[in-house]
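Report on one structure; see the data block that follows.
Complex shown without one protein chain; remaining protein chains in place.
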Amino acid sequence: YTTSPDQSLVKTMEELLKRTVAPLPTYETRDKSPPIPESSSVEFMHFYRSLDKEQKLEFLDRLSRDFGVDHKSVSELAAKVVETQLRDLPTVLQVEDRLRYSLTPRYRHLFGHISRVEGGVKFLVDLRADLIEIISSKASESPLLRDLNGTLKGLLSEWFSVGLLHLERVTWLSPCELLQKISQYEAVHPVRNWTDIKRRVGPYRRCFAFTHAAMPGEPLIVLHVALTEDISSNIQTILREFATLDTEEDVNKINSAIFYSLSSTQAGLQAVDLGTYLVKRVVRKLQGEFPHISQFSSLSPIPGFCAWLQGQLSSQLKEGRGAGLLTEQEWREVAEVTGSEVGAADSLRKLLGSGDWVRSDGLARALEPALMRLCAWYLYGEKRRGYALNPVANFHLQNGATMWRLNWMADTSPRGIGSSCGIMVNYRYFLQETAGNSASYLQNKTIAASDQVLGLVSQYQKNSKL
Amino acid sequence: YTTSPDQSLVKTMEELLKRTVAPLPTYETRDKSPPIPESSSVEFMHFYRSLDKEQKLEFLDRLSRDFGVDHKSVSELAAKVVETQLRDLPTVLQVEDRLRYSLTPRYRHLFGHISRVEGGVKFLVDLRADLIEIISSKASESPLLRDLNGTLKGLLSEWFSVGLLHLERVTWLSPCELLQKISQYEAVHPVRNWTDIKRRVGPYRRCFAFTHAAMPGEPLIVLHVALTEDISSNIQTILREFATLDTEEDVNKINSAIFYSLSSTQAGLQAVDLGTYLVKRVVRKLQGEFPHISQFSSLSPIPGFCAWLQGQLSSQLKEGRGAGLLTEQEWREVAEVTGSEVGAADSLRKLLGSGDWVRSDGLARALEPALMRLCAWYLYGEKRRGYALNPVANFHLQNGATMWRLNWMADTSPRGIGSSCGIMVNYRYFLQETAGNSASYLQNKTIAASDQVLGLVSQYQKNSKL
Amino acid sequence: YTTSPDQSLVKTMEELLKRTVAPLPTYETRDKSPPIPESSSVEFMHFYRSLDKEQKLEFLDRLSRDFGVDHKSVSELAAKVVETQLRDLPTVLQVEDRLRYSLTPRYRHLFGHISRVEGGVKFLVDLRADLIEIISSKASESPLLRDLNGTLKGLLSEWFSVGLLHLERVTWLSPCELLQKISQYEAVHPVRNWTDIKRRVGPYRRCFAFTHAAMPGEPLIVLHVALTEDISSNIQTILREFATLDTEEDVNKINSAIFYSLSSTQAGLQAVDLGTYLVKRVVRKLQGEFPHISQFSSLSPIPGFCAWLQGQLSSQLKEGRGAGLLTEQEWREVAEVTGSEVGAADSLRKLLGSGDWVRSDGLARALEPALMRLCAWYLYGEKRRGYALNPVANFHLQNGATMWRLNWMADTSPRGIGSSCGIMVNYRYFLQETAGNSASYLQNKTIAASDQVLGLVSQYQKNSKL
Partner (left out) sequence: YTTSPDQSLVKTMEELLKRTVAPLPTYETRDKSPPIPESSSVEFMHFYRSLDKEQKLEFLDRLSRDFGVDHKSVSELAAKVVETQLRDLPTVLQVEDRLRYSLTPRYRHLFGHISRVEGGVKFLVDLRADLIEIISSKASESPLLRDLNGTLKGLLSEWFSVGLLHLERVTWLSPCELLQKISQYEAVHPVRNWTDIKRRVGPYRRCFAFTHAAMPGEPLIVLHVALTEDISSNIQTILREFATLDTEEDVNKINSAIFYSLSSTQAGLQAVDLGTYLVKRVVRKLQGEFPHISQFSSLSPIPGFCAWLQGQLSSQLKEGRGAGLLTEQEWREVAEVTGSEVGAADSLRKLLGSGDWVRSDGLARALEPALMRLCAWYLYGEKRRGYALNPVANFHLQNGATMWRLNWMADTSPRGIGSSCGIMVNYRYFLQETAGNSASYLQNKTIAASDQVLGLVSQYQKNSKL
């Protein structure tokens, strides 16, 4: 941002902060300080909400700068810790505790008070969402704002720890408010109308959400499950199956639980791990209801695959070595179908961009082996700091799932074609192995994958001479 | 404790702790460590519950000693903080954050994991109750255990912060489980049967409790309120009024809300402030329901008054100057009624001990002015670290209430006679003044009191030449 | 219907009826007959549901014919009653009771058994809906079917008597199932989407429904209420007011309760009076919540007015005396605006048919006095068996409401223009007068009306020389 807020507003901010962020009691009186009046917190919340984007940045900047840690006193106490390190244990412990107290930023106490006010927790979640946007959009690169974010994340992690979450099964008898919000929040496969959402909570379907006492009526994260005979390889079958609305579930037809959509709803809870726990709890719940279910798997989108592929095509085009991605034979087939021998790579790029390739059976057939191979590599081989680049893959692998099966023509919606060439992937949960897989992945960055996936990956490697 | 646990148990403890208390990830990998399996936490909980009192102490001792803070690394990082204090801000912040991380005891992470398991929060509340008992009974004076207690208190304060508590109005339609627990927990005026508890939730009565998502069905703290015309001066009227069970409330007869019983149920939540917040929330709730209620007051017991008075009598007897407590005229009247001129002080002590004095109208009349005066002093003048010695007084004064009226013959149950000579006190909440009163009391140790109380206190001072 | 069902089906029907409609126990053993197995009822229900429309008629015809009253035994017992009329009281009573028993059709017992089966009551409601359709479409004119209908109506009236109904306030937190059904059933002002229905249950709105234990999740009749400052004169204001969704209700702005939609959902409960009771209960409920509300009124559609008017125009055209409906002056104005001097009546008819008149300000202004006058007469003066011809008017007048105000341009939706020239009417409930009004209307057919309405009526009479 460029223009600075006008001076009168800055003045107002300063005064408000002075008034509403209570001074820290001394270490000695920390348990005997008068309660902070709720009105302070309410005033703070009200004021913050009245600010526009740019003003919020200014305000948070001030908060993080002027109401954080007193570095001087930290440094003094640190010196004292060094001094007393050989003294008796009670002394050591006491000095350490003082140091710990001095390392707590003053705004952390403010947040504690706000959390006690009605709507306060939701306010802090939203404030953190603003902060995350500021940081990720690079509107500011202040390390103090990063610290503020870290402190908030720590607090929210406490408050949204699993013991305090309520697992709710959502049905057609759930409050309309809840179902409407779930419809709104559904990011993976959008809900279009009453019938759509009714089907999501009808027979052969389950919908679970975590809710939290401090944010009543607000689903924090939502998991949609299909109960099927086999592990699903196509999302439209799940979303548009019309037969199921009035039927009664036949338990004997239920062998698999397919997680086909997982949506977080609160930007401000980023990196507060809810998804992993939700999946675990739902698995346990389903095992309770259907002891004979033996197959647990996701049917997941692959956001970013097409974009990645386009990038690959572009850079290879530039470097004049388009050959690596498709085999010669494949290039020939593409050229044949598109009729443009020379610029096959270029016309492929355009076809992928428009999604038009899917309308030509010939082209689709020609591209299938290549796209499957490339997609397997994208999921398995592309990394960020050693972990899977694709965020959905990373999520399930952290949970201990196995990258199990890539499915061709699994999502033929425009969205599916546009973002992942219609391919979807099953991350399968072999319950005996998830703990081990999870540890291997997190510690050694090893990805558990099936023969199908590994086969496709090795084809890719062979073809691209990696 | 004297005998040490046998060596095989110690061995088992060591192994279990090593197995279940996960090693700390390094600062760098702290967000990328594999999830701790729930089974670890469950094993820890199960093992701890199987221990007897003495074994628990041994176990907690080990936990606090071997899985706390690494003092060496704290000291090194503290030195680094001192070193870098003049460096650029990002460096300072980073080193501080590392220091903060190193100051977090390893068992704090364990507690976090336990809180995520079903029943885990309740387990930690109970574990802290054990710890408090160990410390207050002086079974151990380890400063490490005190630190463990401090850490737990901090965590529980987060989890039981008010935003996460649910205020529940308890009625005769509430689950039996809840009402039975409330009956059991009622510490101030015991509940004897179904009719007793039914009256507590019937017309002209309100009963509120805080519950918490992580401890379903468990009332954490319970407040009983009577809705009356005037500020009550007698507890039996409230508890035994038989007329009220089937009547409909007449709003016009309700001018006052009397808090006549407040019971905490969880020893492990000591010093986690729930009572103050409950009183505040209930006041707000009642104002919503009865906008015209103008008088809010407690009718509170005075535990400890008789014991204190007996102590005074004893020491004065020893020092041969019993005269100070009663006026000469009063001593004469006592002597007259009891017929024992010489040992009036001694026989008074016995009468107070047995409670028999209450059965003699003459004696009761004779003692009334003295006991009221002494009681006022006990509440107003006796201090601990500058704050009111009497814990109930201290609680209400912290909340900002005024010590408003002492009531003679307000609790004539054996318990009431035995612990406070039948006197009870109203702490009155003048809503406009509570914030100011609270701050004055906490910061300056000033007690807000009515003319009646101050008058009695000054009589006491005059008589005892203080 | 023309073709008769094939003989094998008739045979099946006969056998099924013989099997499932239990023979009547004798009067003596009527309390000692074995319980009818549920399977009989279930078989009956299942079979009936499998039939098509024509087959249902055949089946009900048989049921009413072969399983009704045994006229011979009725006649014999009637003779006995005549004989014994001078005998002692116990004898008279006993013979009367036998006669009463014999007058109970055999199928009434069947219906009793069916009502005990899960879903049985709903089955009977639906069966009666079929019956009503048969009778009103004149598919059959069998007096036995009318008797069957009468018996069913009697039973349903017992089961749906008000003491057994549950008044439910529908909110945005009600089950989605309920809200979706209410959306579907809304007949008066159709609900288009989530926002529409959310507004119906949002601030300044109330939505109430009767539900019944035997038909869980099924709203039987739904009343929509708007809470307003003044008595509403326009329906679009109520339905499309966008400001209200997030606001909090300001009690001081609520002086009136406007019933703007009442929808019955069960055709089979025709003539079972639910609407009257719902209105009464809602009035009482609202008085409880808002003691200061002083104005209760409907804002009602006038279905049939345009059709009636067209009929009037046609017949007058035929009889060549179109003059009676409009004044000469009015005809002139119409002619002027439409530019068709000769066939003003004819072009008016066309304009009313198409609704195009509303788009011409001049025409609308010219027609207003005439249409208001005619509409007042239609509501007040047109009768069926002495009661108001318009069913909505008849409903509110039965309830004791006053025909209070006709509102010009009150419903400008195509539907509103098409069915009532955009006019709507308030039936106002003066609570002190409803009992009296109701009795006057039902017994003497007197309609309570305001000066505005009576003024319009007398204008009409003057103009048409009635």
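Chains: A, B and C, in written order; residue numbering restarts at 1 for each.
Following the convention adopted for this analysis, a residue touches a chain if its C-beta (ideal position, glycine included) is under 8 Å from a C-beta of that chain, and two chains touch if they have at least 3 such contacts.
Here the structure is a predicted model, which means the values were calculated and not measured.
Contacts of the undrawn chain with the visible chains, over the full complex, involve B, C. The chain that is not drawn here is touched, among residues B:125, B:144, B:179 or B:239, by B:179. Across the entire complex, the residue among C:277, C:290 or C:408 in touch with the chain not shown is C:277.
Within the full complex, the residue among C:100, C:253 or C:462 touching the omitted chain is C:100. Across C:166, C:253 or C:359, the residue that sits in touch with the chain not pictured is C:166. Although one chain is not drawn, its touching partners on chain B can still be listed: residues 172-177, 179-180, 183, 194, 197-198, 217.
For chain C, the residues in touch with the chain missing from this view are 31-35, 37, 69, 71-72, 74-75, 78-79, 81-82, 85, 89-90, 92-94, 96-97, 99-100, 103, 112, 115-118, 120-121, 143-144, 146-147, 150, 155, 158-159, 161-166, 212-214, 271, 276-277, 435, 438-439, 442-443.
What we mean here is this: only the chains that are shown with their structure count from here on.
Arrangement of the chains shown, judged by which pairs touch: a linear chain-to-chain path with two open ends. Chain nearest the geometric middle of the protein is A, using mean C-alpha positions.
A rotation of 180° superposes the C-alpha trace of chain A on that of chain B, rounded to the nearest 5. In the contact between chain A and chain C, the residue numbers used by both copies make up over half of all numbers at that interface. Taking the mean of the C-alpha atoms as each chain's centre, chain B and chain C sit 63 Å apart. Rounded to a whole number, the gap between the C-alpha centres of chain A and chain B is 43 angstrom. Once the centre of each chain is set as its mean CA position, chain A and chain C turn out to be 53 Å apart. Residue numbers of chain C whose C-beta contacts span two or more other chains: none are found.
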